[in-house]
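Remarks on the structure that follows.
We show some of the complex, not the whole, and keep each chain where it was.
Order of writing sets the labels: A, B and C. Residues in every chain begin at 1.
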Amino acid sequence: MANDFDGMLPRTFIGCEAGYEESSIVLFGAPFDGTVTFRPGSRFAPSAMRADSFGLETYSPYQELCLENCAIHDAGDLDLPFGNPAKALEIIRGFTQRVVRDGKTPLMLGGEHLVTYPAVQSVFAKYPELCVLHFDAHTDLRDIYCGERLSHACVLRRVWELLGDGRIWQLGIRSGTREEFSWAAQGHTALYQYDLSGLDAAATQIGTRPVYITLDLDVLDPSAFPGTGTPEAGGVGFKELLRAIIALRPLNVVAADVVELSPHYDASGISTATACKAVREMGILLHRCSQGAGRRPA
Amino acid sequence: MANDFDGMLPRTFIGCEAGYEESSIVLFGAPFDGTVTFRPGSRFAPSAMRADSFGLETYSPYQELCLENCAIHDAGDLDLPFGNPAKALEIIRGFTQRVVRDGKTPLMLGGEHLVTYPAVQSVFAKYPELCVLHFDAHTDLRDIYCGERLSHACVLRRVWELLGDGRIWQLGIRSGTREEFSWAAQGHTALYQYDLSGLDAAATQIGTRPVYITLDLDVLDPSAFPGTGTPEAGGVGFKELLRAIIALRPLNVVAADVVELSPHYDASGISTATACKAVREMGILLHRCSQGAGRRPA
Amino acid sequence: MANDFDGMLPRTFIGCEAGYEESSIVLFGAPFDGTVTFRPGSRFAPSAMRADSFGLETYSPYQELCLENCAIHDAGDLDLPFGNPAKALEIIRGFTQRVVRDGKTPLMLGGEHLVTYPAVQSVFAKYPELCVLHFDAHTDLRDIYCGERLSHACVLRRVWELLGDGRIWQLGIRSGTREEFSWAAQGHTALYQYDLSGLDAAATQIGTRPVYITLDLDVLDPSAFPGTGTPEAGGVGFKELLRAIIALRPLNVVAADVVELSPHYDASGISTATACKAVREMGILLHRCSQGAGRRPA
């Protein structure tokens, strides 16, 4: 990853220049958006984030830590085929498995939300008690969408099939079908509408269990995050999201992803800048958790 | 309106596929922006909303109802001449009159704000007790603007000439001349500045009288709604607007319009998406009101 | 398709208001872009073209004919699933088959280039002598791309499998792998590089056989057509393309498509305007051909 010469700009996400061996966290991109139904383009997100991360300080005044000090390796982007979701998911599953097997924490940059499913599969294989904390505007709980089971609109349903009832907390939700809301309400997931106020309850219920955080950035209001496939008015502000991320510190976070930036839809670049800041804070959070600040036995 | 073949996408606003006869609400576009002084383009709004409405669920978790179940007919867009405001207004007046005469509730998509005037004329002809609830950043109370009485900047003044004192409530206002604010303060309209907190008082005062809602989307903050002709910082958020729409349920809403989206000014598309969501919620509100949830005798 | 009321704007492509029965040409959209590898978004093309067609005159000074006089029915857009190319193609095949069976000429608006394959299948079923005239920047002759046989990059190869050697003429080609160029050079297709100068030779060789025209708009230079998924510098100008379309009049054109507009990538709207003009000229051409100006027995 390092350049062959000194004096060159790094090619990684800013502050993520640790080598793989020395790293405790592995950041990687999953540039896939093949099942998107409205506006595609999240395939360009990892590359855009890496480029614009250089407009960001590596120091977080919120968490009082520098990304450079978090031992993060940026492994680059997976080479994923379009038009064949099953094969793309297999590749993501394989890479996540390797990271987890090597005792490192995966931090995946999507791509559309479907990429979460194979990552959860591999993390779940190591942590059978795994819980999932889901930030999103959308329920993503359909069983089948447009005839497909492997769709961004079904991803949390697929995750539920793996984990079962009582393992998924959904925050910020403000869009879905009547059937999805009803299905969740039958106890399959803990679904909190509109804002992130369910976080404390979620944290208490999760307790010391290992947790996977999946952050669909469209949980943010479109004003703060216009560059996404399905903008849904009425979301949370960035400060609200930031407070939530920081509040996760006591949890045993073992993996995370940040998905659904579609950078071409926002020529102003604020969506990419905001996504970069979310990734910085998530990376620092994962470091704190991996350092035992929040880590409890798996 | 229906396509000649099965398996085709509808050409209506999503979920508004009822036939005219069976409908209780008639959605139609009034693509006119001929008197705009700063940035024109709201003529493209109805067409843009219809296209992007397909990025939206038809189910509203806020009102727990589906747009499909609201008996809404999408009649298409009126063919209006540019450069001749008087003739354009006549056409709008005529169509609204027909809708009202047929016992249906009009839901008009602008276009600039001047289109509200002829629609109010036709609704007022049926409901002499008509009140108007006006969401906007701007007072729109000038008597004459640039020498014209038929101008977007004069529309509420024209409406007042029709209805008289004590019939107009204005919410979210944050821009106007000193004279406009003074004129309103003489008791001609009830003008609430900056936010929507005057809504409860307005609802109480309106009581059971029939009410026309005119929603100028620039009442929203430019962050939430950049795609408009005269963005005015310091507006309300979408959640605030949404709460207000839902709070109108007890009222006897007999007509509504949603105006001033200028879609070309927002390439990110969030303004159109937000307008679509506002239309969905407004359509469901009108359905509830027409179903007697809020309907009282005219 | 007609509106329920007079005085409304049509919902069709401008000038294509003929009813299905009376029509001789059927225009329809195939909004699918699921196998695109670089920049997706052509799914939005048919809807964008329909809306912006109203900036166009229906009269062509080039062909001295009005689109209104061409008996074209706009059937709307097919409802196609994302994430499942095979199923989407099946639907396109079915609809084209019906149009052809009813003795009408199909004019399909893509979508990505893969949509051409099922349309050719249905047209070929009726016209076993079918030839294909292919305008494009790209060879599209890969056998497999990213592991998939049903890919936009393989579409002409699939068409070749159907038709065999000596039936395909490719014009304007300026991008492909070494293998694709070699394969074509083995006599499988007649591939003309860079410009449209091969058209005369192609027309002579095609003679009176029925011909399907597939117009990938990226054959145009990106300066003239920026709104496409894979802009490839060094293309032809619009005048050059226009001359080519008009030069096709003596041929027996039995079907056509216009593909690969990705409207969101060009906020200036010139790509959509240009696509609309190409569709107008193509529609008039098909009319001339169907009227026997160019029609010879199938």
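Here are a few things to note about the model shown:
Convention: a residue touches a chain if its C-beta (ideal position, glycine included) is under 8 Å from a C-beta of that chain, and two chains touch if they have at least 3 such contacts.
Remember, it's a predicted structure, so these values are computed and weren't measured experimentally.
Each chain in view is the same protein; 3 are placed here, and the whole complex, as held in this structure file, contains 6 copies.
Quick note on the criterion: only the chains that are shown with their structure count from here on.
In this assembly, the C-alpha centroid of chain B lies 40 Å from the C-alpha centroid of chain C. In chain A, 39, 265 are the positions where the chain touches two or more neighbouring chains simultaneously. Touching chain C in their complex are the following residues of chain B: 1, 3-5, 7-9, 11, 19-20, 28, 31, 44, 47-48, 51, 73, 75-79, 91, 95, 264, 267.
Those residues of chain A that touch chain C in the shared complex are 33-37, 39-41, 43, 81-85, 87, 146-148, 150-151, 264-265.
By the touch criterion given at the top, residues 54-57, 59, 61-62, 64, 66, 221, 223-224, 237-239, 242, 267-270, 273-274, 277-278 of chain B touch chain A in their complex.
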